[in-house]
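Take this structure, written in structure tokens, and hold onto it; I'll ask about it next.
Our next item is subunit A:
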Amino acid sequence: MLKKWMKIGLVTVITSLSIGAGLAEAAGVLTIGRREDSTTFDPIKTAQNIDFWVFSNVYDVLVRVDKSASKLEPGLAESWTVSEDGLTYTLKLREAKFSDGSPLTAGDAAFSLLRIRDDEGSLWSDSYKVIDTAVASDDRTLVIKLKTPSAPFLSTLAMPGASIISQKGMETLGPDTYAESPVASGAFTVKEWRRGDRVILEKNPNFWEADRVKLDGVEWISVPDDNTRMLNVQAGQLDAAIFVPFSRVAELKKDSNLVVHMDPSTREDHLLINHEKGALAKKEVRQALDMAIDKQAIVDTVTFGLGEVANSFIPKGALYHYAENLQRPFDPEKAKQMLADAGASDLALNYVVRAGDEIVEQTAVLLQQQLAKAGITVNIQKVDPSQEWDMLVAGDYDVGVNYWTNDILDPDQKTTFVVGHDTNMNYMTRYKNDKVKDLVTAARIEMDPAKREAMYIDIQKMAKDDVHWIDLYYSPYINVSRSNIENFDQNPLGRFFLEDTVKN
Partner candidate 1 sequence: MSAPLLCVHDLTVAVQDGAGPRVLLDRISLDLGAGDVLGLVGESGSGKSLLCRALIRLLPSPKLRITGGAVFLEGRDLVTADEREMLKVRGGEIGMIFQNPTSHLDPVMRVGDQIAEGIRYHQGLSQRAARAAAVEILAQVGFADPNRQYNGYPHEFSGGMRQRAMIGVALSSNPKILIADEPTTALDVTIQAQILRLLLDIRDRRGLTVILISHDLGVVAQTCDRIAVMRNGELVEQGDKRSLLAAPQHPYTKALIESHPSMPGEGVATAAIAQPAPALRPLLEIDDLHVRFPSGAGLFAAGPKTISAVKGVSLRIMPGETVGIVGESGSGKSTLARAILGLAPLSSGHISFDGADLGQNRAKALQKLRSEAAMVFQDPFNALNPRLTIGEMVAEVLRVHGKAVADIPARIGELLDLVGLEREFADRKPRSMSGGQCQRAGIARALAVEPRMIIADECVAALDVTIQAQIIDLFRALTARMSLTLLFIAHDLAIVRNLCERVVVMYRGEIVEEGRCADVFARPQHAYTASLIRAIPDIDPDKPLRADLLSPSVAETGSGRVSDQPSAAFNW
Partner candidate 2 sequence: MAVLGLFLVLAVFAPFIAPYDPIFQDAAARLHAPSPAHPLGTDNFGRDILSRVIWGARIDLQIAVIGVVFPFIIGTTLGTIAGFFGGIVDVIFMRVVDVVLAFPFLVLMLSIIAILGPGLGSFYIAMALVGWVSYARLVRAQILVLKNSDYAVAAISLGFSRSRVMFRHLLPNAAAGSLVFVMSDAVLVLLNGAAISYLGLGVQPPLAEWGVMVADGQSFISTAWWITLFPGLSIVLLAFGFSLLGDALADLMGVHE
């Protein structure tokens, strides 16, 4: 009788094996593994990269950022003019269609921009409040009037949140349906969305640049576990995977079937400092902290040498990055001295760490040991990510590591959030410097690029001097693909140029 059970078991295994043999992937479909699945296809209702990066495949924007993120280039708008006073933008739209075959008009563009400004579900209305009116003067012409001049305005048009959606589609389908099976204006349409699992995209034949698209489709597949995601590519079951951990790069590079892509990014990791916490209010103490941290060691240990020591909050490669900015040397002895001088020799810091983020945890462990050399006691407090936000907002922390990636080409957004005394307490640091604040405001409306650059260099210098936070390192986007995949590129703002990708 026992044997009978064994046989049944064996048969089960064998049958399941033979089923698997019939698995085949469509030739021109690119499968990409990522950490999480999309949450929505309504461009105004998310602030997550995970959504934005797919929006770029599904929707087109009026103005695009190029591959190297050095300049803006025409998107749905083939050309634009700005009035002298910098208040009126006139955009000329090209002949284009939505995925349902209906024409894409300036009316749709105006609808999209006003929706992100006015819709109650919009997470971005603040950034578009600067728009006074957006009117389609004809099917091909969009006229936008601003309330105040804004140097970064064109850049914000390139943000995925400002993707162009179909007004008719939105009105007939309703926002809930549209958010699941949108009418696309980009290279691909959403063929199927298996929630929690994958988004299946299909080439959009009505895309104005359809000739450029080589792939038949793309599948964004959610594989949360880093190991599993890498193993999938190694085993050839995925064509590509993004979010490659630093620790895996060396090993993946050895595999001749794989290509590891390290695309420059705007990611900067930094140590937030709560300026309102005791001795941390003193500039000298913050400077001592900066000197007590061996950034190169972090780059070596945490990023396995793949990152680069940071010297400014505006990342390398981004617009107006100041390469000559001050880089304080690692000198724990001097730091100790400075702390003693400032009367903070027995400094103890409450270090808030985001649970579940390997990099952040590793950095914390490393910093703890480094700061100990300068006589600083670090108490690591690991909390779950949402709670970390709460604690940062409430000022219930001394230091903590975070990172930022840019959404738009222009440095204004990040500068405002980080040092421009925005409503979020300068990114929770409670940093106060009115000179910097005024300069940020002035730079926003300065339309002359050269003058603007000079202003941003000043801001970077002053911020560095004040140690508003401690810049740790810049790191690239690391992705891996099978060697038969070509042109799998990501620009520094995170956009994937899948319209150029080829699967051989």
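Here is the rule we use: a contact is a pair of C-beta atoms (placed from the backbone, for glycine too) under 8 Å apart; a residue touches a chain by one contact, two chains touch by 3 or more; residues count from 1.
If you want to know what made the cut, all candidates are chains of the complex that A comes from, given by their letters.
Just so you know, these numbers come straight off a predicted model, no measurement behind them.
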Subunit A: touching candidate in this complex (1 or 2): 2
Subunit A - residues contacting candidate 2, complex: 226-227, 245, 247-248, 250-251, 297, 300-301, 353, 355-358, 361-362, 364-366, 368-369, 380-384, 386-387
